[in-house]
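With one protein chain removed, the remaining protein chains of the complex are shown where they sit.
Here the chain labels run A, B, C, D and E in written order, and each chain numbers its own residues starting at 1.
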Amino acid sequence: MRILIVNPNTTASMTEKIGAAARSVANPETEIVAVNPGMGPVSIEGYYDEAFSLPGLLDEIAKGQKQGFDGFVIACFDDTGLNAARALAKEPVIGICEAAMHAASFVGERMSVVTTLKRSVPVIEDLARRYGVAERCKVRAADVAVLALEDPESDARERIREQIRLAVQEDEADTIILGCAGMADLAATLSEEFSLPVIEGVAAAAKLMEALVGLGLKTGKAGGYAAPRAKPYLGALARFAPGGDDKS
Amino acid sequence: MRILIVNPNTTASMTEKIGAAARSVANPETEIVAVNPGMGPVSIEGYYDEAFSLPGLLDEIAKGQKQGFDGFVIACFDDTGLNAARALAKEPVIGICEAAMHAASFVGERMSVVTTLKRSVPVIEDLARRYGVAERCKVRAADVAVLALEDPESDARERIREQIRLAVQEDEADTIILGCAGMADLAATLSEEFSLPVIEGVAAAAKLMEALVGLGLKTGKAGGYAAPRAKPYLGALARFAPGGDDKS
Amino acid sequence: MRILIVNPNTTASMTEKIGAAARSVANPETEIVAVNPGMGPVSIEGYYDEAFSLPGLLDEIAKGQKQGFDGFVIACFDDTGLNAARALAKEPVIGICEAAMHAASFVGERMSVVTTLKRSVPVIEDLARRYGVAERCKVRAADVAVLALEDPESDARERIREQIRLAVQEDEADTIILGCAGMADLAATLSEEFSLPVIEGVAAAAKLMEALVGLGLKTGKAGGYAAPRAKPYLGALARFAPGGDDKS
Amino acid sequence: MRILIVNPNTTASMTEKIGAAARSVANPETEIVAVNPGMGPVSIEGYYDEAFSLPGLLDEIAKGQKQGFDGFVIACFDDTGLNAARALAKEPVIGICEAAMHAASFVGERMSVVTTLKRSVPVIEDLARRYGVAERCKVRAADVAVLALEDPESDARERIREQIRLAVQEDEADTIILGCAGMADLAATLSEEFSLPVIEGVAAAAKLMEALVGLGLKTGKAGGYAAPRAKPYLGALARFAPGGDDKS
Amino acid sequence: MRILIVNPNTTASMTEKIGAAARSVANPETEIVAVNPGMGPVSIEGYYDEAFSLPGLLDEIAKGQKQGFDGFVIACFDDTGLNAARALAKEPVIGICEAAMHAASFVGERMSVVTTLKRSVPVIEDLARRYGVAERCKVRAADVAVLALEDPESDARERIREQIRLAVQEDEADTIILGCAGMADLAATLSEEFSLPVIEGVAAAAKLMEALVGLGLKTGKAGGYAAPRAKPYLGALARFAPGGDDKS
Partner (left out) sequence: MRILIVNPNTTASMTEKIGAAARSVANPETEIVAVNPGMGPVSIEGYYDEAFSLPGLLDEIAKGQKQGFDGFVIACFDDTGLNAARALAKEPVIGICEAAMHAASFVGERMSVVTTLKRSVPVIEDLARRYGVAERCKVRAADVAVLALEDPESDARERIREQIRLAVQEDEADTIILGCAGMADLAATLSEEFSLPVIEGVAAAAKLMEALVGLGLKTGKAGGYAAPRAKPYLGALARFAPGGDDKS
């Protein structure tokens, strides 16, 4: 089984950490490949960055399809481009926010997400509504820039700890979710420190993707995930135009 | 007052129709400019096309800001890139699905949307949830390709009529919404034919934007619509990288 | 275009302020007339006052119809009698709470309403549910009587400011709504002071009504807004009995 | 125990039927008094009639308070003026739609309401949302005028039966609610005929009111049901002005 | 009329208190019998205890049916086994959480539940969602074991009072619900002390059951409450196997 993890943040050190997080939990016979596009924002912090991460992200998934990957993980906690990727791919696609929230719903009744910046809070709250967990999910910002998580000197870890403390006390959370792909290396130690399930989306997505592929599931194409219809794309984006193999 | 309408479908005949629809209802002192990007899909039919319409769409809005437009309308019924555009612009931005649904909520209790393809139904249902009208909104597909609306020979009008008939009968709709920017020229005749409010999003958005600008409203920047943080974008998208003027 | 604004609070100084607020934003060619009934409560503070404001309010709308107004605004933040007025009128009718919440949803992601008395909080929360914004709307009371807003000596402004401060801090609001028609003169200064969109319902309703009239929209009569059926009303209310022109 | 049932429809034959329905289920020691105001619509069919039923309805409740009644029932399926009556009265107040829906929720999982006119459907759907049963409640119109229920010659009964048949078949209802006070005499025979619980609101409200009074419950005055504040009402409505005994 | 109250907690002193609470409000002609099973947990504190209370609880209801009781009350605030009991019985069945929440919805707009242990909070929040009051209901734990309520030396009462104080202040509750059958003796004094409706589920359920029986209502059997189908149960539970009299 071969799983492609696409980090839509174009920062290689983050992609390495993401790949390592996935490999640390993957089955021995699963091949994990983690990539990031060569074009797009170095970090995704809000709606605008998200929009410009899409061409590179979808291009990596298109390449991954040709290379025969069995499933795709989108490694940005905004689940950037998830629906578009599902329309593009026959194979299953999963986002890391989605993966973390579903995993949390299997082991707890109240989850709190600790993310980076305040501006990401409404984005994640909206995802919680879409994934059906809004009533038992709170979202908190640690006030940390995404790339500060790559900097060993920053006080990011301590700020995240502080929000976990508040989540337990004020939200009565029994499960914590780390709300950024850049936190992929922190789950184990924080889980031990706080004696709570602490879930990180990259590892969760990798394992759930193993499950989906193992079940032989493909993306359903009878509704909104129908393959893109053949048509021209103009100008600089022409090469992304779909050939089309669907008539609905 | 100057309003820029961006059609993210890169088909000029459609953009002309959109501009005409907006001008037909605009105040005399309002200048309406309708444009479409030079890059991206000729029509937006589903999530994948939507993703690749974003760079061109946001680029037009960025240019519009420099040209001093007072407000921006996104003329695709999927409200493509609405959140990203709000993060980018200080001026108000509105989508045509959003505009049509809000307008419908002022004149009726049950609205039915007639859109083009079946694959767009879940997209619009999701928007109805986001705009708070899901409980009183049904979405129907006329099974018509977007560009068939540009073709006077097609049976598109008759298919749309058939769905309006069913909406009145089966959904007990008291208001109809035309769910595609390409239907911008049909609202008046259909409204008369069916003796019901028939709302088309381009005109609705143009008028609601006149209202927002007239109220002196700007997009609120204290939450998810904060201006993009300064950072590099790699590769072919480098020129879209935000300069950044916000620190939240 | 002629718009009638009915203040269901029978206090003339408040009606003047309301008319001025609407005129300050209206198009030059729009005629704004603001009236209040000669019968009913001097201020509307809760459900009981609301009930007794209805005969006067609906009477003013009936008179306005005969005078050929193109649209009607109900200038009480409880949106008193909105459904009844829509059943009565062929022209569009809008309430100021409805107008403010919809306008806020176009420029922000989290709105907080600052209203007068604690007893109005559940009324407005219920409207937020009806208008589909409950998940992103908080309601706060400044503990100010409605008519204190007419008294330049009162500390009402300072109490409102205090709640705006708390809304920004505790609710993480990016948009503020002033939740009483009597606050119609405060929006501009508060918006500047707090660097946030501060929306007041009278102005918002006037501008949205210009949009609806400009679109040629009428109230849909195929459902709950059907014209009242002809029938006798007994006793003191006999003169309000509908003549009836609808058979559904 | 003395319970006042106010029929806000000013049609005496209907009030008699309502009183009889309540008496047929009341405890022997409960005194049931059924009245209708002398002013207002002869039947309530939609929002406009509803508005003009309020002064008479609230006046009867105010008189009932002076006469020492222990609880009040509002006998119109729109639950007309329920919140205003709760603000007015210290004693408990219940509406017949509310009573029927709550009773149905104790004996079934899916309820269908059969009401009179199509225009009442959105009114009742909105109440179902407010009472928390919307997800398991369908509303159907038998296309019968309210006063046709007073006419032994009309085919109203057969039309109601037809909708019950459809509710069982299409809605998979296990419980039926009769959605008009004028149907108060039909529940027993229809329940037997269809072998289903058929609930009628007047009887349900009378029995639930016996329960509330028996529990010694009073309306809570700390929120939206606070007693009306003292203030003048102008003109023809001056005599309804509240004396006020509350300061919140 | 004969009502059987089953306390699924197998602690006799608690059952006595429950019976007394019901009798103190019941009509003189109503016979109240309160029992507890001879098998199962001495107190129900969370999901596991709840599961093991079911055989004894359902056995008592089966016995009660043979003895001709007219209705059944389940006296545990988790509404343990309510659906199973409704499938078993032709007579109406009501839970005490359900009864309290519905009663509260008739006299107030915002209710707060004060329960025993923190672990019961999500259980009751889930019931609030099922009963349609979640949007206006908060749940608080007094941190008191169920059987501490049987101990006159414990500080349970003071802890409950403290939570009521907080509910009024922080939740803006206008109605309080005591969230444990073991609190059945506290409602009257607390209601007086706090000048608020304080509702206790056992009394509420007894009175609502009188109402349901008085209305002649039976449990609807056309859906999920269909009588159990005849089939063997293996092993120690064989004697509970249903004989079956239903074919759906």
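Following the convention adopted for this analysis, a contact is a pair of C-beta atoms (placed from the backbone, for glycine too) under 8 Å apart; a residue touches a chain by one contact, two chains touch by 3 or more.
The structure presented is a predicted model; accordingly, all values stated were derived computationally and were not measured.
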Residue, one of D:109, D:126 or D:200, that touches the chain absent here: D:109
Sole contact to the chain not displayed, among E:45, E:60 or E:109: E:45
Residues belonging to subunit B that touch the chain removed from view: 118, 121-122, 129, 134
In subunit E, positions touching the absent partner: 10, 37-43, 45-52, 54-56, 58, 81, 83-84, 86-88, 117-123, 126, 129-130, 145, 223-226, 228-229, 231-238, 240-242, 248
Missing-chain contacts mapped onto subunit A: 25, 27, 86, 92, 94, 98, 102-103, 105-110, 131-134, 168, 172-175, 188, 196-197, 199, 203-204, 207-208, 210-212, 214-225
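One rule holds for everything that comes next: only the chains that are shown with their structure count from here on.
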Candidate from A-B, B-D or A-E with the same interface as C-D, over half of contact pairs in common: A-B
Separation of mean Cα positions, subunit D and subunit A [Å, integer]: 52
Sequence positions of subunit C contacting 2 or more other chains: 86, 109-110, 118, 121-122, 129, 134, 172, 223-225
